[in-house]
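Note that this complex is displayed minus one protein chain, with the remaining chains in position.
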Amino acid sequence: MAAKGLLRAEEVYHDPTRRVRELRAKGKKVIGYPCVYVPLELLAALDIVPYRICGEMREPVTEADRVLPASFCPIMRSCLDCSLKGRHDFLDGTITVHASDPQEKTARIWQSYTRLPYFHFIDMPGTTRTEALEYFASQLDGMVTTLETFSGKKLSADRLNKAIEAYNQQRLLVQSLFELTKPSPPLVSGTEIVKVIKAVMSLPVDEGNQLLNEVLEEVKARKEKPQAKRARLLLWGSTTDDAAVMSILESNANVVFAEDCAGYRPYRGKVIVATDEVMALAIHYLLEITCARTFVQSTATPTKKDYQQDLQGRYGYLKSIISDWKIDGVILLLVRYCDPFAFEVPAVKDYFASLGIPATYIEYDYTEGSLAPMRTRVEAFLETIG
Amino acid sequence: MTTGEKKRVINRVKAMYPLRAKVDESYMRSLEAIKAGKPTVWAMLNFCYGDPVLKAMDIEVVYPENYGAALAAAGVAREYLDRADAEGFPTHLCGYSRANFGYAARLMELGGQPPPEAPMGGMPKPLFLLSSVAVCDARYKWFQALGRYLDVPVWTLEAPLPGIREFQLKDCYEEMVRLSTRHLRDFIAFVEKAVGRKMDWDKLDEIANLMMEINRVSHEINELRKAKPCPMHSRDFWSAMPPALFLLGDLKESLQLYKNLYDEVAERVKNGTSAIPEEKYRLVFAELPPWHSLDLFDRLAERGWNFVIESFGYHPPPPVDLSHVSDPIERIARYSLQRMVSNYKDALEKNVVAGVDVYIYLKYVSEWKCDGAFLHPLVSCRSASTHLPHLANILMERLKVPSLIVEGDIVDLRLFNPQDALLRAEPFEEAMEHYRKVRREAGFDW
Amino acid sequence: MRWCLGIDIGSAYSKGALLKGWEIAASAIRLSGIDHRTTAEAIRGELLVGLEGAPQSLTVVATGVGAGNVVFTASRASDIVCTARGISRLFPEARTAIDIGAQSTRVIKLDDKGMVTDFTVSEKCAAGSGRFIEVIANVLRISLDEFGTLSLKSKSPVTFSTGCAVFGESEAITRVAEGVAKEDIAAGVNLALAAKIASLVKRVGLEAPCAVCGGGALNQGLVAAVEKELGVKLLVPSEPRTVTALGAAIQACFGAGS
Partner (left out) sequence: MAEASPLHHLYFAGIDIGSTMTKAVIIDAAGAVIAAIKGPTGAEHRHLANEVMAKALESAGLKLEEIFRIVATGYGRFNVPFADEHITELSCHARGVYHVFPGARTVVDIGGQDAKCLKVREGRLVDFAMNDKCAAGTGRFLELTAQSLGVGLEGLAALSQKATKPVEISNMCTIFAQQEVVMRLSQGERIEDIIAGLHRALAERVAALARRLGVEPEVVLTGGVAKNAGMVQAMRAALGCDLLVPPEPLLTGALGAALLAKEHTERLLAQGKPLEVKARRLEKATFYTGG
């Protein structure tokens, strides 16, 4: 392992399965997950390596057509397609979550057509009420049960606390990475961050942390910084884990914050253990991940709701990002058929408008062919914000 | 495009008509209630979960999902859809939801007065919205997004949905019950505050029991349809289902009407009366019917196609004895969960891990002895479509039953081409014949 | 001697096939054009002209999108059924038939008697039909006849990333301008279409032997690409375009059709 820092990140980004394959050859168990709601701490504590399953935009979907209709989240279609093509044969199993419908449906089809030794599905409640939280915790208990059986190990509080610590460290490191995009020009580009995060999601937690440390050091010291471009943008969306997409967004701008599932979103906050570790995880994952899946609303009185207050409650955390990162404009980027996020689009746009920040919605179909039109849209948007 | 002359071929069950009439009646009643200023709530179809509570609290309910269909059928959906586009809702979202956004925008523009062009008097401004996590993301994200127009709170009913295997884990079911029960209790407290009245617990108890009884009879009617020839066509099921599905009107009256329906269907079974002139093929239909082209079924009936079972989402949870559960809330919760839970064990036994909405069709096809499945995926509804390719695969693999897939839509009615469906009928008959042979050779009994 | 005529009015081309008893006596193809009635008449004329002595009894069955315009017969049959019969007549061993037409691709499974056992039709998007090839051939300024052989010369086919036939055209334009060799583009389109066709086949499940027909079967590059995707050799009729018309003639022979 000669390469370090960004170079290493680049290597892992281009060949994300190599390291986990190596580990597996050494007898480690590797479990894939397509959605950030899976508490990785529970895996790490049982000495299992989690691996984030991503779609492959350049791979034409051929196998998934047999089992899924065409009008369906193209990212999940692609994930499943890769699985059906045997690309995930290095996995010992997968864990999926009832996050969006496509996650849930794909999970079931996945389980029906691939024969990995381990499979677990976590049901997720729709609200964040107390009873929902407790139900979610009970679902996590269920996952622990099946994981223990599968791994032949017992979950110990000690190891779990260590794993929580390691992942909290990872959260902190990613947060520090995003700190480096605050200056203008940013010390690290959005495209570089995509690669680093995808690499981190493909490595065991300690190696990911080491990589992040190296990257932070390197980036702070290097002379060749990204250039300041026409505008500083915030990306808001579901998952953007392809560097090509990010580099299209960055062709005339700096994307200094990525509010998505392969950006800041999975690394926000930290797990705080009060008494029960699993409950602490349930609280963190259900409340801290800013995914459209969870239903949150502000009520003025039992029968009245206030829209502005509601927006503040749902998107208030974006306000300080806008000011701290000196954002000029927002790209709302979704793949077609991403229903849960798509329902949010007008509301989140309203919220940005209330802050006086221009925002544009771009939808793409997760193919290479959609990149050229995306470029025109981004440029036109930059032209509108001057 | 027409499907030929409008000749009625299906022999409709007479006792269905009074049940069907209850739909119009309920719209009328709701209109009057609304005029009289009774609190009205917009609700998602919630499968025996929130409805008894609203009923016991004497609250009028309108169903925007149905209203979306009504707007489409009345040919006024276009305008509302355009409006939703203009409001920035991505066009791939559920067509019913988009029509509703347009409607809500217009409603509020008129100061909360239903627009004059709205069919059936329109839906009035609600007191609150009742959404549900069950079935699809749209069904709760949509109501949340309505917050742009309506300054009313949304209650989102939880609908736990663990995996088929995971359900077997210790405590899973009891956790589901606990979630649902506590959640319903909180919901009742919310409703009490919203309407400023207390729950009448005896009434809730009675309604819960009546609801279960109605659904039991309705379930039994469907069991009768296993007879050969099948005495009652899917069209009768669709026509007769709303009073049970939505707890329309007076429940005691509904119960009697379903009993009458049961008697007539039972009589037909006894006499060997078929729902169509000559039953050559027995079919199952999944999921939402093409409401605007129902006479396609008459054309298919002419060819001997009898539709004997259909639409899992519209079927009542199977009966279960919950008399030992004294708390009506818990009884409602357990009964409502029954819709999915009652199938989990069998699904696991049959190793259908893809969920109840797939398993159930295996059950339908093998118990109702279907020769083929007519699958109707919808362009703008993911939920009623996503499982269909897999369903077709598994019906073939496990039961050697072929599927005919014809695409359509819920709002853009032009997307369903009945002519196309008819053109495919001929080759599909050959396929059904072929697999009859295959099944016989493989030892199946139909 | 009994004569049977099958007429298939396709969206692009209309085809006719004439059976003398069980012998294939003649076949004809012409552009469907706008006036399907006249086209149908013309095909009948072309097939019957020069026959020694007019056939005493001629039974006709029409099929295809324009079957309703074949006014000289009231008998019609489904094109899916006809394709199955036609393929079965040519390749009785075939259990799967792929029909690549201009407007859609259809995959039909059939039994030893040519009865349909399952089928599926491509989605309502032209990126999965033969028209995609025509569009690209137009960009490359080559004829359809050359398309297949040219594509087979390719060493590094381009990847088509768009799902739309019309934008595929633009992509091809860009590639040409980038100086990419025509054969690589042609091969790229064939691969893209083959992938779609293969996934359609997988939807009903491939059962060998598998035959291919329709105009797309004339494109050797496409046939090779589908073979590679599916991992089987395909049976290709010498005149793949008239298979469905032949099936219609067979239906006429059995007095089927309604």
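Each chain gets a letter, A, B and C, in the order it is written, and its residues are counted from 1.
Assume contacts are C-beta pairs under 8 Å (C-beta built on N, C-alpha and C of every residue); 3 or more make two chains touch, one makes a residue touch a chain.
Computed from a prediction, not measured in an experiment: that's the story for all the values here.
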Touched by the hidden chain, which of the shown chains? A, B, C
Selected from C:Ala62, C:Ala97 or C:Ala165 as touching the chain missing from the view: C:Ala165
Residue touching the undisplayed chain, where the options are C:Val176, C:Leu206 or C:Val236: C:Val176
Across B:Asp58, B:Asp82 or B:Glu174, the one contacting the chain not displayed is B:Asp82
Given the full complex, what residues of chain B touch the hidden partner chain? 82-83, 85-86, 88, 91, 414-415, 417
Chain C positions in touch with the non-displayed chain are 11, 32, 34-37, 65-66, 68-69, 103, 124-126, 129, 131, 135, 139-141, 164-167, 170, 172-174, 176-179
Using the document's contact rule, name the residues of chain A that touch the chain not shown here. 247, 251, 336, 360, 363, 365, 370-373, 375-377, 379-381, 383-384, 386
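Keep in mind that, in the parts below, only the chains that are shown with their structure count from here on.
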By Cα centroids, which chain is closest to the centre of the whole protein? B
Chain A and chain C, separation of their C-alpha mean positions in angstrom: 46
Taking each chain's centre as the mean of its CA atoms, chain A sits from chain B at a distance in Å of 35
Per-residue multi-chain contacts in chain B, two or more chains: 389
Residue list for chain C, restricted to those that touch at least two other chains: 123, 203
Touching chain A in the complex: which residues of chain B? 87-90, 92-94, 97, 127-128, 133, 136-138, 140-142, 144-145, 147-148, 150-154, 156, 158-163, 165-166, 169-172, 175-176, 178-179, 182-183, 186, 190, 193-194, 352-355, 358, 377, 379-380, 382-383, 385-390, 393-394
In their complex, what parts of chain A are in touch with chain C? 58, 60-63, 65-66, 70, 365, 367-370
Provide the residue numbers of chain C that touch chain B in the complex, in ascending order. 77-81, 84, 108, 111, 115-121, 123-124, 203, 205
